[in-house]
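Complex shown without one protein chain; remaining protein chains in place.
Then we have chain A:
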Amino acid sequence: MSATAGPAPTLRLRLAARGLDTVTLLVLPAALVILALFLYPFLYGLWLSFRPKDGSLLGNYGRFFSDPFLYDTIWTTMRLAVPVTVLNLLLALPVAFRVRLMRRQRLLTTILILPITLGTVLVAEGMLFYFGAQGWFSRTVMTLGLSSGPVKLTNSYTGVFLSLLITGFPFTFLLTLSYVTGIDSSLEQAAATLGAGPRSRFRHIFLPLLLPGLAITFCLSFVQAYSVFPSAVLVGEPARITRVISIAAYQAAFEEYDYSMASAIAMIMGFTQLAVVVAVLASRQLAYRGPAGGGKG
């Protein structure tokens, strides 16, 4: 009895060795929430999109991609979301680099993130007054003699662009700041003692270490901008230039009462932004993705 192999490990032990034990059960509530609030509506919408009024399986998708009034919305949305996101990143990066060195960091950060708490609608409403034909901006420009007639930045591409920039910036900035401050400052000092000026330090040290984080920031900000709806209606020109894809979905659902078509548009919206996100994240694989520390310490 003595030197033989012990009893085979119980199922519980074998599961525990693979990282599954009773603690794993704590995942359940979250999993249920995701299932009920995300997965079910998505699958239901997907199913619904394949059941158009005319009865064919791909009728909705066929209609969408054959009607320029519908498929142009993809391009219209991209034309807004991509430049806004890129510009936000380009603005957030230098600001984050400056704020990183500041003592009153918290105060400035609070001011910068204020637009987040306002919400899109309030910002859009404010813009209507400020950037409208009778707004302060227009009057200031005229008083300074920079323009003979009133300058109207609302009800146009520019209006939506500005609104997305204002509401998107705080989010982009906060994410960027956390990535920038996550880089060990001794790396920059080491680069400096090795002869690297500010430009080289950014190019050789900061940028490669920041790229993965910037890619994530881009994706999250892009997804936000891509689903633009209130400002496209309020400060845009929703019939033509800023007829974004969410407006097309809204019209299908609540003006034509064609839920099946609306679901199809929502699916197309989801897959087009997924394509951008996947492309950006895939290019992230090319960059270094380890910790941004300088070694032990």
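In this section, contacts are C-beta pairs under 8 Å (C-beta built on N, C-alpha and C of every residue); 3 or more make two chains touch, one makes a residue touch a chain; residues count from 1.
Keep this in mind: contacts and distances are computed from a predicted model.
Considering only "Response regulator transcription factor", "Carbon-monoxide dehydrogenase small subunit", "Teichoic acid D-alanyltransferase" or "ABC transporter ATP-binding protein", the record for the omitted chain gives "ABC transporter ATP-binding protein", by its UniProt protein name.
For the chain missing from the display, the contacting residue among A:10, A:66, A:117 or A:193 is A:193, taking the whole complex into account. Here one chain is not drawn; of A:7, A:29, A:55 or A:290, the residue touching it is A:290.
The chain omitted from view is touched by exactly one of A:12, A:53, A:204 or A:240, namely A:204. On the side of chain A, touch with the chain left out of the figure occurs at residues 184, 186-187, 189-197, 200, 204-205, 208-209, 287-288, 290-297.
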